[in-house]
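One protein chain is absent from this view; the other protein chains keep their places.
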Amino acid sequence: MDLSFTAEERAFREELRDIFHTEIPERIRGKLRHGLHASRQDQVEAQRILNARGLAVPNWPVEWGGQDWSPVQHYIWQEELQLACVPHPLSFNCTMVGPVIAQFGSLAQKQRFLARAANLDDWWCQGFSEPNAGSDLASLRTTARRDGDDWVIDGQKTWTTLGQYADWIFVLARTDPAAKKQEGISFLLVDLTTPGITMRPIQTIDGGREVNEVFFDGVRVPGENLVGEVNRGWDYAKFLLGNERTGIARIGITKARVRRIRELAEQEWDGDRRLIDDPGFRRKLASLEVELKALEMTQLRVVAAERQLEKGKPNPMSSVLKIRGSELQQASTALMMDVMGPYVAPFFDEHEIEFGNEPPPGPADAATAAPQYFNMRKVSIYGGSNEIQRAILAKAVLGF
Amino acid sequence: MDLSFTAEERAFREELRDIFHTEIPERIRGKLRHGLHASRQDQVEAQRILNARGLAVPNWPVEWGGQDWSPVQHYIWQEELQLACVPHPLSFNCTMVGPVIAQFGSLAQKQRFLARAANLDDWWCQGFSEPNAGSDLASLRTTARRDGDDWVIDGQKTWTTLGQYADWIFVLARTDPAAKKQEGISFLLVDLTTPGITMRPIQTIDGGREVNEVFFDGVRVPGENLVGEVNRGWDYAKFLLGNERTGIARIGITKARVRRIRELAEQEWDGDRRLIDDPGFRRKLASLEVELKALEMTQLRVVAAERQLEKGKPNPMSSVLKIRGSELQQASTALMMDVMGPYVAPFFDEHEIEFGNEPPPGPADAATAAPQYFNMRKVSIYGGSNEIQRAILAKAVLGF
Amino acid sequence: MDFDLSDDQRLLKDSVDRLMAETYGFEQRRAHMAQPDGWSRGSWAQFAELGLLGVTLPEAQGGFGGGLVEAMLVADAFGRSLVVEPYFAHAVLCAGLLRHAAEASVQDEMLPVLAAGESLFAFAHHERAARHCLSHVETTARLGEAGFVLEGRKSLVLHGDCADRLIVSARLSGGMRETNGIALFLVDAAATERRGYATQDGLRAAEITLDGVIAEVVLGLDAWPGLSRAVDEASAFLCAEAVGAMDALLALTVEYMKTRRQFGRAIGEFQVLQHRAVDMQVQLELARSMALYATMMAADPDEETRSRAISAARVQIGRSLRHVSEEAIQLHGGIGMTMEYRAGHYLKRLAMIEKSFGDTEAHLDRLAAMGTAW
Partner (left out) sequence: MDFDLSDDQRLLKDSVDRLMAETYGFEQRRAHMAQPDGWSRGSWAQFAELGLLGVTLPEAQGGFGGGLVEAMLVADAFGRSLVVEPYFAHAVLCAGLLRHAAEASVQDEMLPVLAAGESLFAFAHHERAARHCLSHVETTARLGEAGFVLEGRKSLVLHGDCADRLIVSARLSGGMRETNGIALFLVDAAATERRGYATQDGLRAAEITLDGVIAEVVLGLDAWPGLSRAVDEASAFLCAEAVGAMDALLALTVEYMKTRRQFGRAIGEFQVLQHRAVDMQVQLELARSMALYATMMAADPDEETRSRAISAARVQIGRSLRHVSEEAIQLHGGIGMTMEYRAGHYLKRLAMIEKSFGDTEAHLDRLAAMGTAW
């Protein structure tokens, strides 16, 4: 039993840190550090730099651009990426559709899509949730019916993140209306320029335009765009959703935010005392740091156990990571609000913050504190809500 | 809308306070203040003093010794009793069996039992819960079968508080085995000297001997000891359990404990600083005081609304009082533990604390801090667990 | 002890509720916010007409003749409807400041103007390094030939962007956080330099620079007692507004739970979610109790008694609103994250209330420093 990383692992970490800090422009990383979003162009630029280094899709099979890394190396890669405030390689491409195509797609699909996905030549988005299929995804109603060689899709998807930037969408659609809930669903790849698709942005409570509704009205998709077997889409979706075992807690992002909180509290004056010297604030900060350390150690336990788990089999402990990871993301944005005090109030959209003549009033990063707090309410809802995670633990770990 | 008490109400409060402080011996009240239990003799002595003044059973009908008070007066009586650390008139007599007999009993029963119950000439205990009927009281199995004019009781009761002191027990027993759950239950009064009754003490985790199991083996009870009608016992039990509308939160007791915490923290040194001057402790104490004030105001709202409620109809808001009241009783004992620091550890039984040659080590009241904390775990379990209270609120207030 | 409304109070409540029902639906509110000032002059005129702008002012000065209970009723209704007009800045803060810190003659002159809503008032007080300290004033006032000359920067001035008159705090003497030496002045807003912006909850505010501005009127030279009282009353208003918002949000959530179906049944049938809603209800009731307490104690002229009560209320309400609003979003799921649905707007307003005039931590600190005695 040994908590320290090997010399090789430490060198690996240094190497990645160096790449992330020197090759990804500070212009991009600074945005994330200050609580802003990467633009489409930022995201593409960063991912291509990573991809050129083989660092965009290390989780993929080696033959399709992945790396033959240990779980610990994957963990280090993710943590350093987050600590350096590098935009994560687009998850729809890299942890969702890419691995599904690599695992279940045809050779033609692999050749056509994978390299482009890794390089963000195609921007993918997700067509899973529907207005009446949220936590209960299996009750989805969008249909795809066979017409000659093609599939014709009708229905509506929602919560499609960054759909406005996307070129392609991967869709779960019901292909056998007679089958039981999880059965009869297929996994289809759809070019967003196909006629019959309408994308409507939904403004979220942080003021951003991050999600969309997508309407499908007789959208004709060539038969070759079906992934794997017909009516087996639920299996691929489960594979996709269970894929991100250790990254789900986003501990590195929360760590970076907590560091930033400390920095800002050192700069913030409360009369003639710095906020960081307020004992009440120090206790709250220390308390959050403890919780984060406990989560980090738990994540390391999960990473270490990965060697012993069957490849691809989800560890129910990842539900613990999801629950606590989302709670601490939320807690850290709330503490950031505490730092800002009344200066959470002014609202400036990201364009004004970046390009306005004058910075918003108050401490640095004040203008992004409340939007981040509002936005982070989502993390306990999406990706399997924390209630769903508790249900998983009740069954899988406690045997109820 | 006016939060202040009327001049009459204030005078009433003064009068009661004066009686409680001058007439109930400090020897008895001091025990409660220091976290000890009243002995049987203390309880009897205090209740008889109250009863002589008409202050033991104000909630009873006037003809049987009660008072024609407003809800506010009842509230003041209860609060002053608790703040003065006077042992509450025995609840089994005064808020449980007494009101049931007064409401549903025969004239003979009233004449035989009520005055003696008010004066604690008879000490009553409760025979409701069973090993397999806790929160689900209606699943009780103890039976009473008719044999001539008598009833013959067989079965087992548990969690019978202070049964070791009692002369009589009131029992719920199944008198119609064929009836559905809540039906077919009767309410019987049983003299504990009747042959066939065995009482076994159960030691609780605070080290006390507060509860008992009671075994009934062919216990023969005269027919005249049935209260009200046969098979209607569930109604009487519901009446009994819903009776204490405002007292259930025991806010006065928690208030007295919080005052004591402040006193003790003023006396407790941490090196060369008093504990009360520790900012972290002050914040915790202030926080508890806020929560208590919020609960007190909620109780006053319930008291004030009582005028408008149908007499005897329970207010679902009393579930809020029960939930928060028990939580704050628990929180206050935990804060008392904080005051004591490591001196919570020594275990001395109450006899040693009262009569030992030397006081237990550490601050005053240290020896009762942990036992009270342990003991108070019960308050969120009994009297309808907090989960049951939430179920009541979900249905009655939120309409689920 | 009595929590009932008088007949007059009930009438007031009914008329405010009716106004809200008729003019302040979700889409109507959106339309109000789309107007040039970011709020509706039409609604403002209706508030004036109903007497709401002077609800706590004496009838002799054009007011409604009510007290803090009447203000609470307005707050509750406005909280439910998420009113964006400058009511709080004008009719709560500035009305209170004029009432408690201004000379009688100034009151006679100004209160009718305020109650009529003709001239819009805002309170320019907060400064950059104040955080939650109300007595932090670095802006200076010195007596020049033409009257008092003000120098300094005021920040987060609620509805300062569109105000006609500003009540400005400035220091005559003392250290930057001393309560002694703070004066209040009335200033023509046009004489200042202003940078206006929207706030997270859809209100408006401004940064204001006072660069040798001459005060129009001196409200009071030893203004702390009145200032502190007016702000405590304003806190009581915020408490009631928060309770109105929480109550509406809980009702919205429960209704959603009864209709939204997942896994073949209404999500409100899941026991876990029912109990979560119950815990919201408990928090709401505690908050409601403390809002009543704040309302009834805010008139106490003794600063310590009053401040203790207000801070206690703010602590409870700060905790309750955090719990209720976060849980409401969680129980709604995705829909709660969108601007197209009411729930998120409540979250935003409640979060901003928590940060107004002292956050929960600051109020708890104030209580802890006092030593409590009740």
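Note that the chains are named A, B and C in the order they appear, and that numbering of residues resets to 1 at the start of each chain.
The rule is simple: a contact is a pair of C-beta atoms (placed from the backbone, for glycine too) under 8 Å apart; a residue touches a chain by one contact, two chains touch by 3 or more.
Remember, it's a predicted structure, so these values are computed and weren't measured experimentally.
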Among the chains present in the display, which ones are touched by the chain that isn't there? A, B, C
Looking at the whole complex, which of A:D2, A:D68 or A:D149 touches the chain that is not displayed? A:D2
One chain is left out of this view; which of A:L295, A:A331 or A:A345 touches it in the full complex? A:L295
Contacting the left-out chain: of A:I19, A:A115 or A:L393, that is A:L393
On chain C, where is the contact patch with the chain that was removed from view? 270-272, 275
Against the chain that's been left off, what residues of chain B make contact? List them. 129, 132, 134-136, 139, 158-159, 202-205, 207, 211, 268-272, 275, 280-281, 284, 330, 334, 337-338, 341-348, 358, 360-362, 370-371, 373-374, 377-378, 380-382, 385-387, 390
For chain A, residues touching the missing partner are 1-6, 9, 72, 279, 282-283, 285-287, 289-291, 293-295, 297-298, 300-301, 303-305, 317, 320, 323-324, 387, 390-391, 393-394, 397-400
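Rule of thumb we're sticking to: only the chains that are shown with their structure count from here on.
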Of all other chains, the one whose Cα centre sits farthest from chain C: B
Which integer distance in Å separates the CA centroid of chain A from that of chain C? 38
Quick one: which residues in chain B touch 2 or more of the other chains? 279, 283
Residue numbers of chain C (touch at least two other chains): 364-365
